[in-house]
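A protein chain is absent from this complex, but the other protein chains hold their places.
Here is chain A:
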Amino acid sequence: MAPPPTSQQKSPSPSQPSGKSEVTDLKLQLRQLAGSCAPGADDSRRELFKKVISFMTVGVDVSAAFSEMVMCSATSDVVLKKMCYLYVCNYARSNPDLALLTINFLQKDCRDQDPMIRGLALRSLCSLRVANLVEYLVSPLTSGLRDSSSYVRMVAAIGVLKLYHISSSTCLDSDFPAMLKTFMLNDPDAQVVANCLSSLQEIWSLEAGNSEEVSREREALLSKQVVYYLLNRIREFNEWAQCLVLELASKYIPSDNNEIFDIMNLLEDRLQHANSAVVLATIKVFLYLTMSMTDVHQQVYERIKAPLLTLVSSGSTEQSHAVLGHLHLLVMRAPMLFSSDYKHFYCQYSEPSYVKKLKLEMLTAIANESNTYEIVTELCEYVASVDIPISRESIRAIGKIALQQYDVNAIVDRLLQFLEMEKDYVTAETLVLVKDLLRKYPQWSHDCIAVVGNISSKNVQEPKGKAALIWMLGEYSNDMLDAPYILEGLVENWEEEHAPEVRLHLLTAAMKCFFKRPPEAQKALGAALAAGLADSNQDVRDRALFYYRLLQSDVSVAERVVNPPKQAVSVFADTQSNEIKDRIFDEFNSLSVLYQKPAYMFTDKEHRGPFEFAEELGSLSLGASTEETVMPVQSYEANDNDLLLSTSEKEDSGGPINNDSAYSAPNYDAPTPLVSLVDTKVQSEADLLDLVLPTTTPSKVSSAFDDLLGLGAPSLPAPTLKLNPKAVLDPSGFQRKWGQLTTSLSKEFSVNPQGVAALVVPQSLLRHMQGHSIQCIASGGQPPNLKFFFFAQTDGESSPHPFFLVECLINTSSAKAQIKIKAEDPSLSEPFSALFQSALSALSPF
């Protein structure tokens, strides 16, 4: 057991005497009392022991008194014994020779009449952690496991694990795991069962990979027999052991839906538990079990909402933080389901910043047509708050909501009002946002520029805000009368602008302004280039030099490069990839959720928990969840079924019955863990760069290459349909359309073996299809079953340009693909299907 109990532990300071004389003194007194049977001797011994332990606690080395302590411990007084055990365990490891002294009396105590003493002695014996003493552990542990007292058995079950950590071979050779397993399945005492389970889980997960037998044993823990046995006894366990069992149950893979409902009904009342750990563990079971049943999964979300909110508001700040973190994760996965609960995520006056930040993120996520007005109004209150970090976050939140394109009109007005508040940080944050908004909604430029033009650059101190302002000056120089002169003023103060970010923007803005209003901006540009060329920052200097050379070689080219007509940005890249988000979901009810990072980012391998290993495998495949890696065969089969089941079910219930539910669409943030979103990053990144060359897009290049190499579907007639290589559709748009449209065509066909081979890396398909102007929006699954969602848009003079949406299931073992097409113009689905099929058949690993 661990030493220092609290935070007030003192480290020995140099001024404090090392305690040497005191220790000698204590030794003397102990020796005097050692054999004494005088009345009150135990009391004096207790006092002395307490002193020794208090020295130990504050860090004074009292190991010198070891033999005296051992001598004194030959007593029947339990309090004394306990203190002595505490002392012995603390020093045994560093003094293995002395530890040998204690073996004798510990072994004797293991045979004491009093079960308390037997248990204590056994626990201490196992806690010595001295390798050369393991031989003395085996027989007390063996009899401990068979003891008539449950207390001793409880201690022995954990004792086995301690032995394993001292000497795994001794533990395994003595066949302890098998004994643990027997007791786990038979012991009448629930805590003994729980301890056996803890020990077994840890031992087998550390041993896994060493032999097949171990792997089988490990799998057996997740067998129906074991899981059902434990679940049926769940009420006997205390709340901590319940968590252990529930965690195990969340890994269990039921064979059919009835099993799922049985388990959920059995555990239903656990959601009403006051202990948040029990509730979260139960929720994990519910979420994982229903992963393949869209409707039920959604019901689970509805069911767990109220208990989670209650846990957030009862209990300590710390506990509610942990629950809120999980609620945050769920809200982010299915924001629509929480959109009517937005008031619960309003910040409260006294909450710590880390709670408020989570709430702001949730408010941002759940904002939709129905609640945006209220949410933004509330956020505006926080902007005026005295808590500056929260004020900043609130502005960013409002901006994000605006970028999600609900009710932009009103939001832009409010943002512009912030600029009138004349608070430095508010102005800076708002400018950054206005800039992003303009990049997405150029149509707002008129209103924004009118307000932004009134802002004096002197009132903007923060580099980010300043850079945003300068960007707008360059971009909208035509609309802002004195833009060239403001820029000129800023360039003159070049030396005072320390941030390279600002200087870079100044250079670009001066260039842009120059192309728009050459005579007025010439001076500013000249000064900026001169200053830039002399700049000490590498990037600034390089950019100045680049502009300079461009201008030298050809001004019109320079204009085309630096100042091309902008395309509005449709989606800003998400900061966190969906693969990461899925992994965090796979690690529900763990620290990963609070850190918002998967475990591999903050733990070393051996500490990832009893059932998580094989990370290398996991990180390669798309959204491979840990359970699959644990039990490959079984889980793949299960996934097989689920995937097929869910498709057929979808087809059955697809039509009008489900159409009103927001979830009938193959939702990226809902059910199947197997589906992970693929970012439309490629395009957006390109748009983010101001200086990108407007030449042929990579996709065109690659499709040209494909044709050159003659891979473009030789056996099929060339399709007449033309697709837009740069079609853009955001996930929510996809979802909406998928929900609205009915399937216009479904088909099954074979994929050539080469293509199947290429699917070892599913990403290759995404890139390949992109080359054929078919974009992937979501993908997932486990070999042999892979699932993809694609979209494409027609191209050509005649507008409108209808979209095609495709769900594509590929079974790599049977080399079959199943596609389901939903088209905005159903008459085109036949030619599109041909195009899609030819594109798919052209897939090869090269």
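The rule we apply is simple: contacts are C-beta pairs under 8 Å (C-beta built on N, C-alpha and C of every residue); 3 or more make two chains touch, one makes a residue touch a chain; residues count from 1.
The rule we apply is simple: contacts and distances are computed from a predicted model.
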item: Omitted chain (choose from "AAA+ ATPase domain-containing protein", "Nucleolar protein 6", "DNA repair protein RAD51 homolog 3" or "MHD domain-containing protein") - UniProt protein name; value: "MHD domain-containing protein"
item: Contact partner of the left-out chain, one of A:S76, A:S340 or A:Q461; value: A:S340
item: Residue among A:L311, A:A468 or A:L550 that touches the chain left out of view; value: A:L311
item: Contact partner of the left-out chain, one of A:L28, A:A220 or A:A384; value: A:A384
item: Hidden-chain contact residue, picked from the options A:A74, A:L185, A:L266 or A:L591; value: A:L591
item: Hidden partner chain, touching residue among A:V134, A:L280 or A:M336; value: A:L280
item: Residue numbers in chain A that touch the chain omitted from display; value: 1-2, 4-9, 11, 49-50, 53-54, 57, 78-79, 82-83, 86, 116, 123, 129, 151, 154-155, 158, 161-162, 191, 194-195, 198, 238-240, 243, 247, 272-277, 279-281, 306-307, 309-311, 313-319, 321-323, 325-326, 340-341, 343-344, 346, 348-354, 378, 381, 384, 386, 389, 420-422, 587, 589-595, 599, 602-604, 607-609, 612
